[in-house]
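Everything on this sheet refers to the single structure shown next.
Left out: one protein chain. Kept in place: all the others.
Going by the order they are written in, the chains are A and B; count residues from 1 in each one.
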Amino acid sequence: MSQISNSSSLKGKDLITIGIFSSIYFVINFIFMLLGGLHPIMWILMPGFIALFTGLPFMLMCSKVPKMGAILLMGVITGLIYFITGMFTVVILITFVIACVLGEVARFISGYYSVKGNIVAFIFFSLGMTGSPLPIWIMHEKFMAQISGQGMPDSYIKSLERLSSPVMLLILFFAPIIGAVLGAWISKRLFHKHFEKAGMVTNAS
Amino acid sequence: MHHRSRSGSFLDPRTFLLLLLIANVITFSQISLWIEMGWIVFVDSMILLSGKYKMAVKWILLFCILLLLQYIVLPASPEIIATIFVILVNYSIRMFPCLLIGSFMMREISLRQFVLAMRKLHFSEKLIISLSVTIRYFPAIKEEIYHTKDAMSLRKIKSSKKLEAMLVPLMMSAAATAEELSAAAVTRGIENPIKKTSLLTLKLNFNDYACCVIGCLFLVGTFILK
């Protein structure tokens, strides 16, 4: 008699695996979030940096839980923690949900075991973090009005304009894409070097 | 979130969630600093009433410092420094209503209470299980990193390999823990489809109703001023 517990819904073990890797993902994410406070540019590039360094927990989670809903849960958990601690606005929860649904679609189409599919999913997933600096643009008008009302010099306001320009918005969205591709590449190498040999992941190709 | 399981927190987690949502609305609408300051005074008095004096003083001081930076120090400081800090300071002031209520909740509500509140609000059981494992694993990550650091400082690890040497054991142990924790979970019936119960009781009391009413007043105020 053989038993293969590969039913499509998430079971206790899957949920716990997702929970643990989300924990690691969040800690790495949080470290870069703090670094983002150093300089506005860092903040805008932050989603990219996070993608670069979180490929490993994300890809491991994907290979451990080849089921629908895994990414969505990871994203919602991250967004929810940031939201309930009051560190970010509700925008981050919304961007994460959108990003993760797209990621889920990518995995669904690629059949959950494909490395390429998981990389695409990771790119989408990483875009979820853009919800953190996004309020700069959403609240742009009021923000600028307030700054000029403070009596800052013109040159200064110009450089701030540049920071919150549409070009920067593009950078905000491109950084995580590049970061995610690199991050996935790094994690693929580490998979090969460690995790496959250790018997931790079996289905990576 | 802390470890205490005692019931009888100052406010119910559901009230906190409502206040958090209202704080978000205030942050986004940005009608006037006065509403924001009013909110901060309100939440800070709640913190005082709950007996967390140190915390209340700390946060109000922090807010004053931020205001001082924004209106007096930064406009007078050199441009390079100002560019670095102005967005951060501005954003922090914007986020302050959320941050304050969020930190208050972290101090006041235990993981257990939050889980129970999520159940009462009909969150998905899947999310609840995963999220509580995530929070439970944070201290474990700290322990892991602490031990791995020890081991690394006694062995010669090339600095180019340090990050790998840190991450790989962390991932390995995460995978192993996931396996072991799951075994322990299923043998304690986590997959039981029956409606889960809780040792704790959540009940809305006077504080909750009062805070909800005040919170709604802020909401109304925001819309009227708009």
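Just a few scattered comments:
Convention: a residue touches a chain if its C-beta (ideal position, glycine included) is under 8 Å from a C-beta of that chain, and two chains touch if they have at least 3 such contacts.
One rule holds in what follows: contacts and distances are computed from a predicted model.
UniProt lists the omitted chain of the complex under the protein name "Monosaccharide ABC transporter ATP-binding protein (CUT2 family)" (options: "Rod shape-determining protein MreD", "Ferritin-like domain-containing protein", "Monosaccharide ABC transporter ATP-binding protein (CUT2 family)" or "Cell division protein FtsX"). Only one of B:Leu21, B:Ile35, B:Met106 or B:Ala185 touches the absent chain when the whole complex is considered: B:Ala185. For the chain left out of this panel, the touching residue among B:Val25, B:Ala140 or B:Leu219 is B:Ala140.
Residues of subunit B in contact with the chain left out of this view: 1-6, 110-112, 132-133, 135-136, 139-140, 143-144, 147-148, 150-157, 161, 164-165, 168-169, 172-173, 176-177, 180-201. One chain is missing from the display, and on subunit A it is touched by residues 1-6, 13, 193-194, 197-200.
Heads up, the rule we're going with is that only the chains that are shown with their structure count from here on.
Centre-to-centre, using mean CA coordinates, subunit A is 19 Å away from subunit B.
Of all residues in subunit B, only 17, 20-21, 23-24, 27-28, 30, 70-71, 74-75, 79, 82-84, 86-88, 90-91, 94-95, 97-103, 105-106, 126-127, 129-138, 140-141, 164, 167-168, 170-172, 174-175, 177-179, 181-182, 185-186, 190-191 touch subunit A in the complex they form.
Only residues 10-13, 15-24, 26-27, 37-40, 43, 56-57, 60, 64, 69, 73, 76-77, 80-81, 83-90, 135-136, 138-139, 142-143, 146-147, 150-153, 155-156, 159-160, 163, 190, 194-195, 198, 200 of subunit A touch subunit B when the two sit together in their complex.
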